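To start, the structure under review is shown below, and the notes come after it.
Every protein chain but one is kept in place in this view of the complex.
Order of writing sets the chain letters: A and B. Residues in each chain are counted from 1.
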Amino acid sequence: MRETPAAEALPSSPIAKARLYLVFLLFAVGFGYVIVGLALRQLIQTGDLKAQYDTQSRRVVLRPPSRGLIYDRNGYVLVENRIRWSIKADLLALQPEIHRKYLALIKAERVRGAPVEFDKLQDKARLEVLQGWLDRVWYVIDEVQPNKRTGARPRPVRPDDEPERRVNAADLRKHLRERRALPFVLVTDLAFPGSGRALRPEEGQRTIARFIDQFPVNGPISLQSDIVRSYPHGSLAAHVLGYIKDTDELPEKVNELADLPMDNLQKLQYTGKKGASGIEQTFDAVLKGMSGWELWTKTSSGYNKELVASNPAQQGSAVNLSLDRDIQCAAERALAQIKDSKGELLPGAAVMLDVNTGEILALASQPTFDPNRLADRVTQVYFDEVDGKGGWMNRAIQGLYAPGSTFKVITAIAGLRHGIVDWDDILECGPSFRVGARDFPEHDPAGYGQVNLEKMLAVSCNVWNYMVGVRLGQPRLAAEARRFGLDTPLLTHVSDLVNGSPYELPYPAARTLVVPDAAYKQRNGFGPWTDGDTANSSIGQGYILTTPLHMACVAASLARGETRTTPSIIHDPGRDGRHVGAEPIGITEAQLTALRSGLERCVTEGTARTVRIPELPYAAKTGTSEYFKNGEKAHLAWIIGYAPADNPAVAFCVLVEGQLDTSTWGGKTAGPVARDMLTTWARKAEAPAGAQPPSDCQRK
Amino acid sequence: MVWAWFIVLLATLPGLWVADLLTDSLAGTNLVVFISGAAIVAPCRRLKRWQAVLFAACVGFLFEARRPIPLGTLPFLLAGLSIFLTSNRILLRNTPLVLRGAVLCNTLACTAWFTAAGLRAGAFAQGDLGDFTLQLLIQVGFAAAIALLVFVPLALIQDAAMDRTGLPPALESP
Partner (left out) sequence: MDKHRQGATASYVVLALCAVVWVVLPAAVHRFAQEAFAEFQAPALHLAGKARDLARFWELKSRDKEEILAASRDLARANAALELQLRRYEDIRKENVRLREMLRYNPPPEYLTVVARVAVRDSSTWWQRIVIRKGSDDGVRAGCPVIFSDRVIGKVAVAHHTTSEVDLITSPNFRCTGFLESDEQNRIVLITGAPGRGLASGRSRVTAIPQDYVYPVGNAPKVTTTGLGGVYPAGLILGHLEGGQRTTQDGNFRESSLTPTRDLFSLQEVTVLVPKYPTPGEILLEDQAQKRLDELR
């Protein structure tokens, strides 16, 4: 074979050669461009491109932390977290099944000769497949299904079934729109699978166990466990503890994600919880904890594929309340026994304080609610039910009431301090007292005759107070009430533990508290102040408005011989017993002794004698004030006091709102609640140090 | 002879049972004594192609029938391998080459069933690819070693059976 010289392969004419070189040059430039471009991407832009890849192919999933626990002062759990098992469907794994269903539906539609709406059929296929799985789940967990013994197959859902047995089409659409990558929840809480059935805990466990033990393991249906808020004592202290609601704002851990372009990464999050009321709300910053995160790669259709990195969530810190579970329990149980003629609960509130520290041992309000029923979501039905009874209001700190005869303590102190009356002065008290053109009646039509300070407190003599009050004048009376803090908001944060809410409990009465004077009456268009108004004020009627907690603080202050008590709902063993703005009452020892002895006589022989506790002498002052309910007169029953009488440790206040047709009296109506709280306290106080007597306050 | 493949299969069965018994005695570990891949090599030298395919598929089904492996994985793979081997008999022309073939077939088949079973058990959903690879390497390495050890006696039995059925001898090295 003859070799072809290279020269022969090339064109010989100069023009052709030039053309060829031009082509070579173009190729060279082209190659150069490609190579330089590649090098640039490989060597110089690699970081940027990787970041771009990361952001496009990865996502962060944020997991909410579990909230901190809430304990009472003795370490009993008041709020905890319960394991919740839910059943979820992996939509990615179900895709082939859904697709088969979709094709079958299209075929069926074509056979029918109907126009095929592909989007609708896609939705329908998805819904039907999920419904099929939900039917199977119910088949396993439902114990009451008939004919199981004959080996009946899972039955399809029926129109009259509970909504939990049906896959909600709207929920599914929302899920696909917003969190396609996460599994779809078929059953939210396996222990309580249907809203209609309030299961006992052991029945809940049975449902969970049936699913775990029986449902086939490998499949698109998975079991997931998470934590939900649980209030083991049901409605106990519900107004203090509060409840939680869903939130999309999760506490993030940005620091540990710092090496990722967090802003550009797609974020997905589970719904978190935040406090909506009570301690859950005001101490949310402490309780909420830190979210965990997972970094996933994702598939082109948006599902999670592989877990790249993760960081666990951190549980929130615990909060120790000053409440005593047993006393709280006693208070609520006693309140729940007070009913009107129709057997309906009378609204009311009860408070017990530690005299020295001001810590609140019990803070009850009735009617109440069960926070467990709000832990998942607030249903309109339950909201309306509680709202209809007036159950959302915390009457102990938000309810504004005229203090009635319990205010006479303050009138007496004002009289003593300003020398209007002394402890041993005897005033002649008839059946009424005339101020201007109006007779102000005694509550005993016969009158009390000769009354000194002690007797006034024991029998709650009105005329004594009219006389002293009118001689004092409203400015001095109002000043005394203010000295005892009746117009000062309570429960403001004293520690710097939490910022965010100015109060320890949400929305306690603050600006709405009223200690009336001439300016107040004028400002509100009620006309000029009269002596009649002063007489009314002196027995705690008229315009004055205060809360049960304020009156409990007055009792605690009296017990210590001071003017102010700073209450707190948070337990702090290091409290020094100093109270903001407190000063000595400013009366002589003899006057104070007479005052206290009058309060003791109120229990032994006076208006509170029906609720005497033989083994525990205590001091109290009852009150029955008038208020207008729906334009008609009704009565409020009050009792305040402290115990034991000789060495006070606890102070209390109970209020009950009487109805139009009920006979409501301070000692008779409110007294038993105070008695039950005191007996429980005494039983615990007698127990040896460190030991807890057996409790009748059990987990529900 | 039409039934030659079945007779070879019957001759192979004791070998497969022995492998099961060995697996039984190794039950404390994760190792499966897997010889199904190696078992098809010697018959593929002498059986007709359709016979070899039938034989391989049966061997595959026998392994899968009692184990949670997606049904059909191993039979079809082994059938494919047997088509390849029967059409490239030159690759099995002498003992070292046959031994190499046995090891390769066994490891390939082992990889297939291990991965398929892993897929079904949701191994990839858990995302621990490193551990999966390690497990696979251990299992495949063991399968290769077993193929080396067991192939010669197994092939002798199979060859004896094939001799009895009067099949032509295998292609020897040219």
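Here is the rule we use: a residue touches a chain if its C-beta (ideal position, glycine included) is under 8 Å from a C-beta of that chain, and two chains touch if they have at least 3 such contacts.
Quick caveat, the model's predicted, so the values are computed rather than measured.
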Touch with the omitted chain, as defined above, among A:Leu268, A:Ala313, A:Leu491 or A:Leu513: A:Ala313
Hidden-chain contact residue, picked from the options A:Pro183, A:Gly242 or A:Gly292: A:Gly292
Missing-partner contacts on chain B, residue numbers: 13, 17, 20-21, 23-24, 26-32, 49, 53, 58, 61-62, 64-68, 70-72, 76, 79-80, 83-84, 86-90, 114, 117-118, 120-123, 131, 134-135, 138-139
Chain not shown, touching residues in chain A: 63, 65-66, 81, 83, 96-97, 100, 136, 139-140, 145, 148-149, 151, 153-154, 205-206, 208-219, 223, 225-227, 292, 294, 310, 312-315
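To be clear about the criterion, only the chains that are shown with their structure count from here on.
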Parts of chain A lying in touch with chain B, wherever the complex brings them together: 218, 306-307
Chain B to chain A touching residues, read off their complex: 120-122, 127, 129
